[in-house]
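Accompanying notes for the structure given below.
Some chains omitted; the rest stay in position.
Note that the chains take the letters A and B in the order they are written out, and that residue 1 is the start of every chain.
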Amino acid sequence: MIHSISVLAQLAGDASAGPKPGGVVIVGFLFVVIVLALLASVTSAIGAWFTKQAAKNAAQAAAAAKSTAEAFSQSASAGSASSAATEDSATGDKTDTETDDSALMAVIAAAVHTVIGDRPHRVVSIRSSGPGWAQEGRRQIFSSHRVR
Amino acid sequence: MFDLLHHLYENTGISHIDWRMLVMWLVVAGLLYLAVYRKFEPLLLIPIAFGALLANLPTEGIVEGMEFAGQHHPMKEDGTGGLFYYIFQGIHLELFPPIIFLGVGALTDFGPLIANPKTFLLGAAAQFGVFGVFIAAAFMKYIGIEYSLQECGAISIIGGADGPTSIFLANKLAPHLIGAIAVSAYSYMALVPVIQPPIMRALTSVKERGIRMRSLRRVSKLEKLVFAVLIMMLCIILVPAASPLLFMLFLGNFMRECGVVDRLSKSAQNEIINIVTIFLGASVGITMDGTYFLTPQTLGILALGVLAFALATASGIWMAKLLNLVSKNKINPLIGSAGVSAVPMAARVSQVEGQKADPGNFLLMHAMGPNVAGVIGTALVAGFFMTVFG
C-alpha cells in the first residue's frame, strides 16, 4: 500500500523543505481512500462469512424451533410456534441469529400457547433480563416483595 | 464615598464596550435567529451564540486564566481562573469531542454500511472536499489572506461536516480559529439541504437519479459487534492519531448494539451527550472575541467552508458514477453526496432528491451507508493532519 502511494507521490515533486500543500493533498487523499477501501474489503469479508452462516443457521433454527415446540407442547399447534419463529426473523435488528435464541423463543411461544390455549395470541416482545448488578438489584428487591 | 462610586463606575463594563463588540452582538443575533427560527443545528448554535455573546461583553470571573488568540487573560487575584477557564479545559485537554463521539456511536446504526460496504468508498471520495479546500486555503495568500499549513488543515476539515472532529482538530492545529471553524461547520451542516441539491442535479442525469437500488440485507447483532471491534482496531492501527475519537465512537456503538448494557447506552445517548454539548458549545463561543474574530481570516473561513461542502458533495457523486462503471449492482449517484457526513441531513437530502425523480424510490437507508462512512473518513483525515502537522 505504502509503495503504491509513493509512486503517485512522485508527481508532487520534491518535499525536502517540510510538507508542501500538493504533496499533503495527494498523499492524504490517496491514504484515506486506500484505508477506507481496506475497511470496505474487511467489512465485505465479514459480511460474506455472516451471510453464509446466517443461511446455515436459519435452516437449523427453523428445524430446531419446530422440534422443540412439538416436544414441549403436544397440544400446541405447531403453526403458532413457527409463526413466532418467522416473526423473529422478520423483526430484524434486535434478534441475533444464534440457534439457541430462536429455540428459546419457540419454547416460550409453545409455553405461552399451553397456558393461554386456543385464544388468539402473539408473542410481541421477549426481553432477556438485564444482568447488570444495579438493575438486577432493584428488580430483585421489587420482585421479592411479591414473593414474600 | 466618592472613591466608592468611582470604583463602582470603573467596574461597570460600560467603558469597555467597543465597536467590535457591537458587530459581534449582531453576529450573535443572527446565529440565534438561525438556530431558533430556521432550526440550524440549534443544539450547538445556541450555546455557541451565548458563549460568543459573553465573549463580547465586559465580564468578570469568566475568562480569567484563558489564553487565546495571542491574548492572555491573567488569573484572578486568588489564583483561580474564571468560569470558562475550567469549562474550556474540556476542549483544551481534548475531552469533549471524544465524549460526544461516545454518544454519537451510541446513536449510530452502522447496519446500512455493513450491508453495502462499497459505500465506504463514497465516504472516502467525499473527503476530497477536505483536501480540495486545503489547497484552496493555501492559495488564499494570493488574494491577501495568508493561512499557515496548520491553519489550512484545520479549516479544510470543515468539508468533513463533522462538528466534534472539526473542534478536535482545530484545538490541535489552530486553537485561535476554533470559533470560526465550528460556527462555519455547524452552519453549513444546517445548510446542507440548500447547498447540495443544485449540485446533485447538475452532476446527474434523470436516468441516474432514477436508479433503484437492491434492498439491503439484514445485518445480525453479532456481525455489527464484530464490525465495531475490527474496524476500530484497523482504524487505530493505521491512523493512531485518530484513536480518541474512533475508540469512543465504536465503544458507544458496541454498547448500543450488544443489547446487554442498555442503561449505559442510554446514558451515552442522552445525559452524557447533552451535558457535554452545552459546555462544548459555550466553550467554542467564548473564543469568538470580536477583537480577533472580525478579521479577513475569519471571513475567508466562511467562504472556504461553503466551497468545501460543495466539493465534498460533487466528489461523492463522481465516485458513485465511477463505481457504476465497474460494478454490476448500480448505485444511485444521489447517495454519493451523503458521503459528506452531516448525519442524517445529507442522507435525507438524497432521499428527497431521489423521490423527486421517482416517487417510489427509497434511498434513505442506502444513503445512511456513505453518511456514516463519512464520519469515519473524516476522523481518519483529522488523524492524518495531526500526524503530518501535529
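Everything that follows uses one rule, which is that contacts are C-beta pairs under 8 Å (C-beta built on N, C-alpha and C of every residue); 3 or more make two chains touch, one makes a residue touch a chain.
Predicted model only: the values in this text are computed from it and were never measured.
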Subunit counts for every protein chain kind in the full complex: A x3, B x3
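In the analysis below, only the chains that are shown with their structure count from here on.
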Intercentroid distance (Cα basis), subunit B paired with subunit A, Å: 30
In the complex, subunit B residues that touch subunit A: 109, 111, 113-115, 117-118, 120-121, 123-125, 127-128, 131-132, 134-135, 138, 149, 152, 217-223, 226-227, 230-231, 234-235, 238-239, 259-263, 373, 376-377, 380-381, 384-385, 388-389
Interface residues, subunit A side, partner subunit B - complex: 19, 21-22, 24-25, 28-29, 31-33, 35-44, 46-47, 50-51, 54, 92-98, 128, 130-132, 134-135
